[in-house]
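As you look at this complex, bear in mind that one protein chain is not there, while each of the others sits in place.
Our next item is subunit A:
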Amino acid sequence: MKKEETVKLISAEGMEFVIDKEAAMLSQTIRNMLTSPGGFAETEHGEVTFPEISALILEKICQYFYWNLQYSRGKETEFHIEPELTLELMMAANYLHT
């Protein structure tokens, strides 16, 4: 993966997730953060920090991004969510607008 096509999502604990830009852009919030004019640090470095989202949830969210891309390309599978994560996942999903 080339550097220009990726973004880094940083969780509350500091764990970093590097994913494709196309995948990350599925989140309206991330898209706005990365494309808004104004010289924000996020736009420059391609890094977004989420102090409220834990690593476990963020990992699941990244998995969702890739699943979503797969789905729109035709491969329709099921996305399984562990019940314990659901509440937090729901709130994170709401925040990320995805």
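One rule holds for everything that comes next: contacts are C-beta pairs under 8 Å (C-beta built on N, C-alpha and C of every residue); 3 or more make two chains touch, one makes a residue touch a chain; residues count from 1.
Going forward, contacts and distances are computed from a predicted model.
Per the UniProt record, the chain missing from the shown structure is "O-fucosyltransferase family protein isoform 1", taken from the list "Dynein regulatory complex subunit 7", "O-fucosyltransferase family protein isoform 1", "Sodium/hydrogen exchanger" or "Checkpoint protein". Think of the hidden chain as still there; on subunit A it touches residues 61, 64, 67-68, 71-72, 76, 79, 81, 83, 86-87, 89-91, 93-94, 96, 98.
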